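Of the protein chains in this complex, all but one are displayed in their positions.
The letters A, B and C name the chains in turn, as written, and every chain counts its residues from 1.
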Amino acid sequence: MGEIIHPFLLYAGIAVGGIGVAASLPRRRVSPQLLGGLLGAIGLGMVLLGFTLRAADRTPDQMPSIYFYVFALIALGAGLRVITNRRPVYAALYFILTILASAGMYILLSATFMAFALIIVYAGAILITYLFVIMLATQAPSEEETDSLTPYDAEAREPFFAAATGFALLAVLSTMVVSGVRGLPRDGIATPPANELASLPRRVERALRAAGTIEPEEQLVIGSSGLALVDAQARTARVGIPADGSFTSIRDVGLPEDLAVRNVESLAFDFLNRHPGTIEIAGVILLMAMLGAVVLSRRQVELDEELKRQQARPLGSEEMA
Amino acid sequence: MSPIALLSLMFVPAASAVAVAAAPAKLARHIALVGTLFAIVVGLVALGDYDWSRPGAMQASGGFEWLPELGLRLSVGIDSIALLLIGLTLLLGPICVVASRTAITERVKTYYAWLLVLQAAMTGVFAARDLVLFYICFEFTLIPMFILISLYGSTNRKHAATKFFLYTFTGSIIALAGLLYVVWFNATKLLPTAFAGAGTWTLDIGVLTHAGASMSLSEQSWVLAAMMLGFGVKVPLFPVHTWLPLAHTEAPTAGSVILAGVLLKLGTYGIYRFVLPMTPAALVEHAHLIAVLAIIGIIYAGLICWVQRDVKKLVAYSSVSHLGFCVLGLVAVNGPGLSGSVLYMINHGLSTGALFLLIGMVYERYHTRDMDELGGLASKMPIWSTFMVFFVMASVGLPGLNGFVSEFLCLLGAFQSPSGLGREGLGATPGTLGPWFAGFAGTGMIVAAIYLLYMTGRVVFGQLKEPRGHHAGPLPTDLTVREIAVLSPIAVLCVLLGLYPKPVLDVVAEPVAAQAQWVWDHQPGATPAHAESHGVAAPNDEPPGEGE
Amino acid sequence: MSELVLLAQSGFPAPMGGLTLAHYLFVSAAMFVLGVIGFLTRRNLIIMFLCTEMMFQAAGLALIAFSRFWLNQTGQTFVIFVITIAAAEAALALALVVLLFRKRESLSADEWSEMSG
Partner (left out) sequence: MTGLTPVILASTGSPAATHQGAWWMALIPFLPLLSCVLCGLVACVRPIRSTKLPAWITVVSLGVSFALMLATYGQQREGWASGASVTTAWEWIHLSWGHEPGQTLIANFGFYMDGLSGLWMLFVTGLGTLIALYASEYMAHDKGLGYCRFFAAFSLFVFSMACLVMGDNLILLYLGWEGVGLCSYLLIGYFYKKPSAVAAAKKAFIMNRIGDLGLALGVMLTFFHFGTVQYAELFPLVQPHIDSLKAGRVEDIPLLVQAIPVLLMIGAFGKSAQLPLYVWLPDAMEGPTPVSALIHAATMVTAGVYLIARTMPLFLVSEWALPVVAWVGALTALLAATIGMAQFDIKRIMAYSTVSQLGYMFAGLAFLSSTGAAFHVFTHAFFKATLFLCCGAVMHGFAGQLDLRRLSGVMFMRGWLIVGVAMLVGCLNLSGFPFTAGFFSKDMILAEAFVTPGYQLLGWILILTAGLTAYYTFRVFFRVFVGPRLFEPGDEVHADDDHGHADHAHDGHAPAGDGHSAEPPTPQPHDADHSFHPHPPGWAINTVLALLAVLSLAAAGAYFIEQDRHGWVGSMVHDSTAAQVSIGEGEHAVHAAAFRHDLTHEEHAHATLLGMNPHDVMYFVSAIVGVIGILIAAALHGPKGIGGLMIGSRTEAARSRADELLPRLGPIPRWAQHKWFVDEFYEFLIRRPLYVASCIFHLIDALLVDGLVNLFGWLPRRMGKSARRAQSGVLHQYAGQMAGGLVIVLFIVLLLTA
């Protein structure tokens, strides 16, 4: 564990963070949210600092990206506000902030498509639905009590127990993370990249023409499987002059240095090529969800509560002999 | 006789059950009656092909692939013993249907449908030659019975049904564990050269019989314990019998008849079919223990009968007592004992079934079975009383009626033992027990007379006593023609089996002798020479009842 | 070929920049735990669902980080799936919440404990 993070920093940070979260959870009388937030931030800082120090020990040449820290702080800080804010609307709004920060981190991780998809789908669609529902499902404020804070929002349930459980979980999880990461190369890359350019013959050809590497009559040679003949390292491609269904004067040309698969392309390639079943399943799930939502939100015949309860009783009260 | 015939014996009731469920309630009992009668017809037609000269062989054996990946086959086959028990099952079918006519007036379809399903399952148990088929049918009898008791029983029926189900189910799970051990043993511990089927994952009962007999004594003992627990609950043997009186008391009449008539026999049949051939060495080693339990059951349950107030409970306890004789005969492992036991299974089914029918008839009229409220019915219901005395006598084991031959043979089997009081005589039959066992078990005959005559004396004889506030129902005072028709075939069979049991004994003798021979041949240290001394020349390599 | 090109070939242009997988995973874990704590402590059904969304979010972050780490897209593909599930869950859950609110005029989870054994 020592080479990833100093254990003291990790566990102390987690403990401080835990105390902070426990302190800032809503309570009927005092809930020192500011102090809690501060403690949480200190805890987070301790842990991240721990990671960064050790990372810097090994690669002193790379400066850590400041954006990561900003996004992490925003994401977790907003997350803390989601669970501590007494008003559901604010909680939802803070959650949007969390998502935005997450999207930032996605971009740091070169997942640009996912970052924007996240913002559009999550922040844009889902959270707005939440806000609608929050507004729908809030009791109208009465005359005398304009600032209607429902009792169940005002008070957290067993905050210390929950925080303790949660941070015990965090401790265990981070221990696992640390011990799991230890054996891996620092920057990843173990697998050779898939030769995805071969699947994108027109784009390769367009890039080659733009770079002027090939003659106008030449075309990219397409193999029997419909793939372009790009070599395994994605350095050269085979081109030739088409004639009567076959190619003549075939030669290998170097690909331009800046020709790279874009994130969205490689994602689409992976998604459609390698996980077609997943799409189907996802589609079915969405369909079912739609049906379910329709069925559930349909106005139902209102049965008297007591009547229902009586009907339910014989089943529930059946004593097993 | 083809396996198709056997499977159709299961199929006919099952299909009738579907028909009952589909048809209007008004027709339910007619369809059920036609179905059960048709099953008898099918059985009789199939019987035409039965080769009576080889009663010991598994006839009509064969089957279909079911789940070949798991080694499952829908394989069936019967020897004469299974044949007799299937016959009993078929016979009781229409009797139960007719007997339920006035007793069941609500939810008729459910009732008859499950009754028919029960019959199909029971037939399957006796016909199965595949362990899984056997076990499925064995357990499947529980569900219809559970429903019959819990829907159509008397006041405490839910409790009784649950107890019945859980008790017997627990028992048979344990038995299954023992049987699966044999399967595992056969597949992993035996060389394929040992015998045909060894070393494979097979569920064929014949192969497993062979495999079981090759286990070591301690393995056999554990398997024996597991199987005896499972089948013992079903029989029921002494310490695990308490579900039976409860279930009988609460069950509807037809349920009691089937329960006593056939379901209890599943236990003894299981002992005969599995325990004896699969664990021969352990059985001979521990036969004393089982016999002691059986004898305790005979006397203990008999004495308990004496203090019962509920007639049905009395008869239920008497079943425990009676089946003690049956188990005693089985564990004696010799010709008379086993023949007696097999005969006992049939006879007990007839006489106790009839007693339950009679009690049901009184219950329909008076809505009570309490001996304190009923008495002296002879003066009001002479026909009923005549039948009652008749079947009581059959149950007591009066010679000339069916019970005697089997009871006597069971005791005779128990009597035979090489370790008896000095063996100088001609009694050269090997056996596991001895005269003392027969002597103690014989006291059960006295006890049976005590409690059954006590019951007869109170209910049939004496001053007429009827429950207060009794109003005559739609039924006439004495038995109707329908009820007489229900009882008469059983009575006729009782007399026939009592005076002329020879046909049954003849067909039973061969498989039974082979079974006993198998057990004695598979004792540790048994040699063909030893087998010679038991009176059969050739060493017995085929499991009893193998081969078409 | 430089490391950057290699990265580019896989569709991951940006370098990690002094950060490790552990950074992201820790943040993800912390976010997940916040979601757990929120689910455990808050009584408002909607906030509880928000918390589950936060847990999804945490999982998504971890998946993206892994995706970056192994230089393949499987993690991102999975995040699409996670978002799908989250959307479906949100639709159903919110429909349920509306339904429940109609019955009891309250969003408290404590109101609904009919399943007690």
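Going forward, contacts are C-beta pairs under 8 Å (C-beta built on N, C-alpha and C of every residue); 3 or more make two chains touch, one makes a residue touch a chain.
What you are looking at is a predicted structure, and each value in this text was computed from that prediction instead of being measured.
Considering the entire complex, the omitted chain makes contact with A, B, C.
From the set A:T129, A:T175 or A:T278, the residue in touch with the chain omitted from the display is A:T175, counting the whole complex.
Of the listed positions B:G87, B:G197 or B:P435, the one in contact with the omitted chain in the full complex is B:P435.
In the complete complex, the residue from C:V82, C:L96 or C:A109 that touches the missing chain is C:A109.
One chain of the complex is left out; on subunit A, the residues touching it are 157-158, 161-162, 165-166, 168-169, 172-173, 175-176, 179, 320-321. Residues of subunit B in contact with the chain left out of this view: 163, 166-167, 239-243, 300, 303-304, 306-308, 334-336, 339, 376, 378-379, 382, 389, 393, 398-400, 404-405, 408-409, 411-412, 415-416, 420-422, 424-429, 435, 438-439, 442-443, 445-446, 449-450, 453-454, 457, 460-464, 499-502, 505-506, 509, 512-513, 516, 534-536.
Although one chain is not displayed, its contacts with subunit C can still be listed: residues 36, 39-41, 43, 48, 109-110, 112-117.
In this text, only the chains that are shown with their structure count from here on.
Subunit A and subunit B have Cα centroids lying 67 Å from one another.
Annotation: 62 Å between the Cα-based centres of subunit B and subunit C. Shared interface positions of subunit C, i.e. residues touching 2 or more other chains, are not present. Interface residues of subunit C facing subunit A in the complex, by the touch rule stated above, are 1, 5-27, 29-38, 40-44, 46-47, 49-51, 53-54, 57, 60-61, 64-65, 67-74, 76-77, 79-81, 83-92, 94-99, 101, 103, 105-110, 114. The part of subunit A that touches subunit C in the complex is made up of residues 4-5, 17, 21, 25, 44, 47-48, 51-52, 55-56, 59, 62-65, 68, 72, 75-76, 79-80, 82-83, 88, 91-92, 95, 98-99, 102, 105-106, 108-111, 113-114, 117-118, 121-122, 125-126, 129-130, 133-134, 136-139, 150-153, 155-159, 161-163, 165-167, 169-170, 173-174, 177-178, 181, 184, 186-191, 193-194, 196-197, 233-235, 257-258, 260-263, 265-267, 269-271, 274-275, 278, 282, 285-286, 288-290, 292-293, 296-297, 300, 305, 312.
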